[in-house]
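The complex appears here without one of its protein chains, the remainder shown in place.
Right after this comes chain A.
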Amino acid sequence: MFPTSKPDPSLLRGMTQRRLGRRDALRLGGLSAMGAFLAACGVQGKGKPGASAAPDAVAKFWNGKVKNGKLDFANWPLYMDPKKPELKKFTEKTGITVKYDEVIQEMGPWFAKVQPQLSAKQSIGYDLMVITNGMQFGQFRDAGFLAPLDHSKLPNYAANAAKSYAQSAYDPGNVFSVPWASGITGIAYDESKTKRPITKLADLWDPAFKGKVGMFSDLQELGNFGLLAAGLDPAKSAEADWKKAAAKLQEQKDAGIVRNYYDQGYVDALGKGEVWITQAWSGDIFQKNVSDGTNFKFVIPEEGGTIWTDNMAIPITAANPVDAITLMDFFYEVENAATLAEYINYVCPVPAAQATMLKHAAAQTGEDKEYLESVANSPLVFPGEADYAKLHYYVGFNTAEEQQDFSKVFDPIVLG
């Protein structure tokens, strides 16, 4: 549930319904005809909030939905082997053809792009999308943009998924989503430049690396590290803590330590030597080292790193939801989860895939064998208890207003 901080429930209800919204707007503003015209251009409310869909919502959505033999899948770049072996196998097995587009680059812009269609109850052209458990996940969920999942159609998920995912804070019970992969935000560095091993967040504040430190431009990622560096737990933080973290980050910026605030471009900046030490996503560094022969290190800092999850979800307006949920479940077959993780090197939501990966490794020789073994034994793909202990979850927001406040606190740092 997404409690709202608006004082007057009737007003809120008014705001979330189109006609009343206009009337309330007029009442609120006491406005002229021009005002009414302007008000008509309002961005509509996205309907009722609610993290847990009622059981009849599942039935209501899935009733009468049938397999159509095709589906459109929106994912992030570099999140599947470009030859798409898993999708080929899926088509062979089920007869469903998949159009796979790597159209999601950042959560904010993705939400901004599909929000108007979803608000208007129109198809966004995709039946399945992979979205991160950040701010926008909450927005998708609370706006009623995600189809409630029919778990009777997800037998492999029930059998093979790591149990911890069912207790996630962003989607308890996996009502709307199942994980695609998780990743860890930590520190990547080039030891040939730093001349010493990096172990802690404080190293990102070390004046010795002035102008050679990369931070993320994503406000949640940046805020998390500020909080952790200030000794605060992001998941339990409140506005006063955010301000402390922001002050810490501002200090780092003012001292000229930060080279820039990066999106996905940090990998490139690290590769070019623009930054020596940077906030980083686990799988990227692994992939960069494998594909470019670099030897960058990735560490989960002593003070802790964060773990996030990218999730498969079905937009409420999907034209082919049955095909989409079939594909969701397909990725929970141990074999498919294993081959996917072997390529992407992000945390695999299927623990049994580790044994399968080692089996694959045993069937190979030489470099391939070494590679597969390194993936199977990588703490970044199958983190152990000790690793999990160091990982924190994202800041949880109770209200949309809190989310805006969070943005307001950290925005001035990135937008210097």
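Couple of notes before you dig in:
Operating definition for what follows: a contact is a pair of C-beta atoms (placed from the backbone, for glycine too) under 8 Å apart; a residue touches a chain by one contact, two chains touch by 3 or more; residues count from 1.
By our rule, contacts and distances are computed from a predicted model.
Protein name for the hidden chain, per its UniProt entry and selected from "ABC transporter permease", "Multicomponent K+:H+ antiporter subunit A", "DNA repair exonuclease" or "Protein lplB": "ABC transporter permease".
Residue in contact with the omitted chain (choice from A:Y261, A:F286, A:W308 or A:Y393): A:Y261.
Summary of contacts with the chain left out: across A:L219, A:I300, A:A313 or A:L327, the touching residue is A:L219. Hidden from this view is one chain, which touches chain A at 2, 4, 6, 12, 15-16, 21, 24-25, 28-29, 31, 35, 37-46, 49, 106, 108-109, 111-112, 115, 138-139, 142-143, 211, 219, 253, 258-261, 272-274, 400-401, 403-404, 407, 411-412, 414-416.
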